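Every protein chain except one is present and positioned as in the full complex.
So, subunit A:
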Amino acid sequence: MNRLLSVKWKEFYSRNKKSGGYLLRKKVCYILYRIIRAILLFGLCFLILQPLMNKISLSFMKERDLYDPTIIVVPRNFTTENYKLVNQLIGFWRAFGNSIGISLLVSVIQVAFCTLVGYGFARFQFPLKRFWFACVVLVIVVPPQTIMSSLYLNFRFFDIFGLITLVTGSTINLQKSIVPYLLLCMTCMGLKSGLYIFLIRQYFRGIPKELEEAAYVDGCGNFNTFIKIMLPDAKPILISCFLFAFVWQWTDAFYSKMFIGNIALISNKLTSISGLLNDYLTSINGTATKASVAYGQMMISTGMIMAIIPLLLLYIIAQKGFVENLSQTGLKM
């Protein structure tokens, strides 16, 4: 082994001499570059992971650990009390179930309809195509806040050209149901639908046309071609979009607050943890009590961990395919 190394080094030395020191310089630069890159990448990864790890360690601490300056990462009084308390405060399992149900429903609907639209944009020539695609971009660009007051009122006092008032005498309040939101998703106006259309169209554009033509020649109908030939091919991007839709719906505060505010969801429960904690302490002590900032933050951290865990699991299962697929979409404008 040693001999081999020395032979190698001799060879390197002679080659270096021939090149006038260039080879050595290049080699050193390369190794230095690799070291710097490794440090940089490690630092950035740490930067991203640190808050997460911090929250995990916080969630296992007792309150008095927070005020102990000698404790930074590892809790001295290890406890799972926080999890139990948060579970009790926000009714975790119910909110969890609701969140899963709604996120699944919404993301399936969104992806299904966005696929249709994306396919239409990618594969067919029709008049005004560029105009409609510009509209998709507009949907991505317009902040939902701009139109939300109008949407809110329209669903609060739902009416189709005054027809419903004519029949029942008053408008319907759709605000307290999930129907308007599902309606929005079906018409590709849900949370970030524009982005999904964009990504899916991009993907379908990359599939060779011959595949489709061969199917037509073999007597496959239009819709059949779409279902049997194109969809299986587009599985990667569909899964990615589904993941996006699921995750963003899971953590979404805006649409949930606006449309499904009365259903207990993880996302809207998270924001109310500190208030709930105060109520809880008040009911225990009998007098109005406010939790200390640190204690409240600890509860929020615990709640966040509990909310994130399913997403993390999903990500760990899907991440390999997910990342590769997205980078292969070949985004060309």
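Everything below uses one rule, namely that contacts are C-beta pairs under 8 Å (C-beta built on N, C-alpha and C of every residue); 3 or more make two chains touch, one makes a residue touch a chain; residues count from 1.
Operating definition for what follows: contacts and distances are computed from a predicted model.
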item: Omitted chain (choose from "Extracellular solute-binding protein", "Protein translocase subunit SecD", "Lactose ABC transporter permease" or "Transcriptional repressor SdpR") - UniProt protein name; value: "Lactose ABC transporter permease"
item: Residue among A:L32, A:V74, A:L153 or A:A214 that touches the chain left out of view; value: A:L153
item: Residue, one of A:L89, A:V106 or A:L184, that touches the chain absent here; value: A:L184
item: Positions on subunit A where the hidden chain makes contact; value: 34, 37-38, 40-41, 44-45, 47-49, 51-52, 54, 58, 66, 69, 72, 113, 116-117, 119-121, 123-127, 129, 132, 135-136, 138-154, 157, 159, 165, 169-171, 183-184, 186-189, 197, 222, 244, 247-248, 250-254, 257-258, 267-268, 270-271, 293-294, 297-298, 300-301, 304, 307-308, 311-312, 315, 319-320, 322-323, 326-333
